[in-house]
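All protein chains but one are shown at their positions in the complex.
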Amino acid sequence: MDKLGLLLVAAYCAIQAIRTTNLLLSVLWLASVSALTTIILFTLDAPQAAVIEISVGAGLVAVLLVFAISIAGEETLHNHDTLWKKMLRRFPLITVLFLLLWILLPLPETQPGAKDTATFSTILWEDRALDVLLQIVIIFSAVLSLLGLLADQKLPAAVQHYAAPHPLNEAASPTEQVAIVDDEPILEPERELA
Amino acid sequence: MTAWLVGLTIGLPWLGALIVWRIPDHYPQRQHGIAVIASLLTAAVSIGLLTAHSTEVALRLHIGGIFGDFILVPDGLGVLLAAIAAIIGSLTVIFSVAYMEHEACLNRYYALVLIFIGTMAGLGLAGNLLLMFFFWEITALCSYALIAFDHDNPAAVAGGLKALVITQLGGIGLLIGALTAYGRFGTDEIAVLLARAETLPKTELNLIAFSFLIAAMAKSAQVPFHSWLPGAMEAPTPISALIHAATMVNAGVYLLARFYPAFEDVTGWTTAVMTVGIVSALMAALMALVANDLKRVLAYSTISQLGYMVFAVGAGGIFASQFHLLSHAVFKALLFLGAGAVIHSVGTRDIRQMGGLWRSMPQVTIAFVIGAMALVGIPGMNGFWSKELILERGLDEASPVFVVGLLIGVGLTALYTLRLVWLVFAGTPRFSAQVHEAPSAMRISLGILAVGSLTTWLLASPLSKMLAETLPYHHLHSETTRDVISDVMAAPITALALVCVALGFLLWGLHDRLGWLIARLQLLSQIASQDFGFEALNRAVMRSTSTLAERLRSTQTGELNWNIWGIVAGLVAILIYVAVEV
Amino acid sequence: MTEDELTLVGVGILFGVGVYGLLLTHHLIKIVIALQIIGKAVIIAFALAGTMSERVQLAQSLIVTIIVADTMVAVISLALVIQVKQRLGTLDARELSNLRR
Partner (left out) sequence: METNSVATLIALPLALSPAAYIVERLYRKIHPGWLALLILALAWGVFGIAAYEFDREGTLTYRVGMMQLQLDGLSLFACGAILTLGTLTVIYSLDYMAEEGAADKYYALVLLLLGTMMGLVCTRDLFNLWVWFEAMAISASFLVAFYREQPASLEAGVKYIVQSALGSAFILLGIALVLAETGTLDLQEIAQLNQDSAMLWAAGGLFIAGFGVKMALVPFHTWLPDAHAQAPSGISALLSGLVIEVALIALLRALTCVAFSWGTLLIVFGAVNMLVGNLLALRQTQIKRLLAYSSLSQMGYMVFGIGVGIYAQTLDGFEGGLFHFFNHALMKGLAFLAVGAFIYSLETHQPLQISDLRGASRRYPYLALALSLALLGLGGLPPLAGFMSKWQIFAAGIAVHEPLITLLVIFAALNSVLSLAYYAPIINVLYSRQVQVEMEQGRAVPPMMGLSLLVLSVAIVVIGVYPGLLHGALEPAARVLLTAFGG
């Protein structure tokens, strides 16, 4: 019953996280969902998972979100050039650091479950070594993607106005599929970035 | 030896196609030359194949798994089709040397024609259903590519697409039938289907019989699947002669004839086949009567003649149908090539803008008239003998209604043919272009075909013997040409048919004085000129499909949240299904 | 209903809230937050599955992997979101709908 109660509270926090208009508040609500998750994991006899959840889920993810909000959550980009560029470069680095942290975390051992053949760390590091190896693959490809996405590259000369809907491919008659000739350019340059 | 002949009949033109495709447009002479050589060689091989006909499997290629073996059998029906394809094919290629002069992309044109010739031969010779379907579809593909050969002409593109889609729709019939047979027998050999058809469950045999009928109707342009054939007239005229008159459209008749023994006892099948034939013959004849496009008239007449052949199969006249198939292939190819010569020099296809051509192109006129006489069934022409055989068969086997229909058809044929010949060649010219006699390459083809129209009926005995010898399930008995002549001469219906022909001619002769009758028939003529509404039906189907597509496209809004709605809805649907199942 | 099943219902509710978030929010960062909420629900589901089948330790080791993968997804999506903001100047998912039809 207590778990259900906790879950309902978590669900309430989750709704708040989604409904609130303030992004930072939203992240805080998410962090509280994470904290409640941790408690539920404890009550479900999964303390190690709980620790990781609180460190990664409530910690790292929340930090990342705040980062992202500080970079992207504001309306204009003009005044933050130097600041966000600095932060941007550290973004992957910080991610990796946090991940290393949990790997190195000393975790308390608990008794195996009734049908478990081994303890947590044996299962994780030996029985399911493949999963762990794959985590490395996942982290590696994520880091590559991050580097790719956030690489310090020349921004296009103009931030392009993208919101206006455009009849990209309106109907043509079926037998002769002729493309519509676009008179107006799809992307209109709107303002220059200094 | 037979294996070689079979392999070469299919392989030679394909090899030629490969070579000619590699020759760029700068060397038109080489393109023409290689195409002519390849097609002539094929024709020669196919004549050899005619003599090597047998019931035995000539080539067997093991494919494995569900695909079984690919089998080629040079039996009577098969070698006839292969020989027609190869011989008429070579004549059209020769004709094309003149007709397609100065055209671009000749390498593609000849490659496709040669691929078609090989494929058509393969279709006839295929001994298992998968291979048959395989060739069946490739002929449709070639037909599409050649109709749309002028890819800048929207009418050609639309016509090609229409031909492709409708014959493919029919192809589904062949597919379903073939697979049903395979599902029961575990093999798709045609001989097995013919031998063990009675052992099939009744519903499945019905399914096979009627789906093959649909396939045949689509391929042979029978009503209501006929509307692609007039559209196909956008193709270069030699293509119309080869594919849309002499060979590919025969595939449907061939299919029905080949499987007749298996389906003959299916309730209602023979009646359905005869009905399809008669209805097509009559409706197409009416449409030919009111059409003004030279090639379209011929296309409708092809539908009508194919209707006769389909009817003949339904009436059990396998020999009669194949005999008429042979005659028709020759005289219709002649007519189309003649029309091609006319169009080539006049520059229009509208018969209202022709007239008086006999003065400027007498040789073409003679050839065309010979073809027209064969089409009408003037005694002595090949079309006469084969058509009379069909009529005789109808009189013996079918109900009087059908016979009356057949006779009306004969009269209508005479009427529209005379109208066509009259408008094109007689009277005074209604055009301004300078017209010359056709070039020699064209005249060679026309001459050979004209001689053929006069003489191929002499082949009745060998043809009948070949069919009787190699088709064990059809229980045919061999007839000599003499038998055919005496049969036809003795049959009362021959006289009736000739009377109908005479009536048809008379109607055209009197058409100036029959204004009141024509006025009465205005409505009918209007309906006929609009394709009896089938064209509108096609268009409606097309329009509704594209409307549906457009509606569906608007569900792809591109909004992330909407997409998530889709995912959630899908999950809910699955879970509801699961809940019901549990 | 046993307690485990009740908890499972609770997990379902939390999952549902996350999906609700995906359905209704247009803000890209909040969409990432909604994905995180779904991730939490899944984690609890695994812990619960562990207790139900008496394989808690196994479940724990799975949860570790899930957390890592979920975090990586969050990282990449946030990076994409930042790019979107930089290049398109918006964080509204509704405006990211030029690829349609």
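Labels A, B and C are assigned to the chains in the order they are written; within every chain, residues are numbered from 1.
Everything that follows uses one rule, which is that contacts are C-beta pairs under 8 Å (C-beta built on N, C-alpha and C of every residue); 3 or more make two chains touch, one makes a residue touch a chain.
Everything numeric here is computed off the predicted structure, so don't read it as measured data.
In the entire assembly, the chain absent from the figure touches the shown chains A, B, C.
Residues of chain A that touch the chain left out of view are 115, 117, 123, 126-131, 133-135, 137-138, 140-142, 144-145, 147-149, 151, 153, 156, 160, 162, 168-169, 171-172, 174-180, 186-187. Counting over the whole complex, chain B has residues 62-67, 104-105, 108, 130, 133-135, 137-138, 141, 144, 148, 150-152, 157, 160-161, 164-165, 168-169, 171-172, 175-176, 179-180, 182-183, 204, 207, 545-546, 548-550, 552-553, 556, 558, 560, 562-564, 566-567, 569-571, 574-575, 577-578, 581-582 touching the chain that is not drawn. Within chain C, the residues in touch with the undisplayed chain are 4, 8, 15, 18-19, 22, 28, 31, 35, 38-39, 41-42, 45-46, 48-50, 52-55, 58-59, 62, 65-66, 69, 72-73, 76-77, 80-81, 83-84, 87-88, 93, 96-99, 101.
Definition applied: only the chains that are shown with their structure count from here on.
With B-C and A-C as the two chain pairs, more C-beta contacts join A-C. Chain B and chain C have CA centres that are 62 Å apart. Across the assembly, chain B contributes no residue in contact with two or more other chains. Across the complex, chain A meets chain C through its residues 1, 3-4, 6-8, 10-11, 14-15, 17-18, 23, 26-27, 30, 33-34, 37, 40-41, 44-46, 48-49, 52-53, 56-57, 60-61, 64-65, 67-69, 71-73, 77, 88, 91, 95, 99, 110, 112-116, 118-120, 123-124, 127-128, 131-132, 134-135, 138-139, 142, 145-146, 149-150, 155-156, 159-163, 165-166, 168-169, 186. Contact residues of chain C toward chain B in the complex are 19, 22-26, 31, 93-94, 96-101. The residues of chain C lying in touch with chain A in their complex are 3, 6-7, 9-11, 13-14, 16-18, 20-21, 24-25, 27, 29-30, 32-34, 36-37, 39-40, 43-44, 47-48, 50-51, 53-65, 67-69, 71-72, 74-76, 78-92, 95-101.
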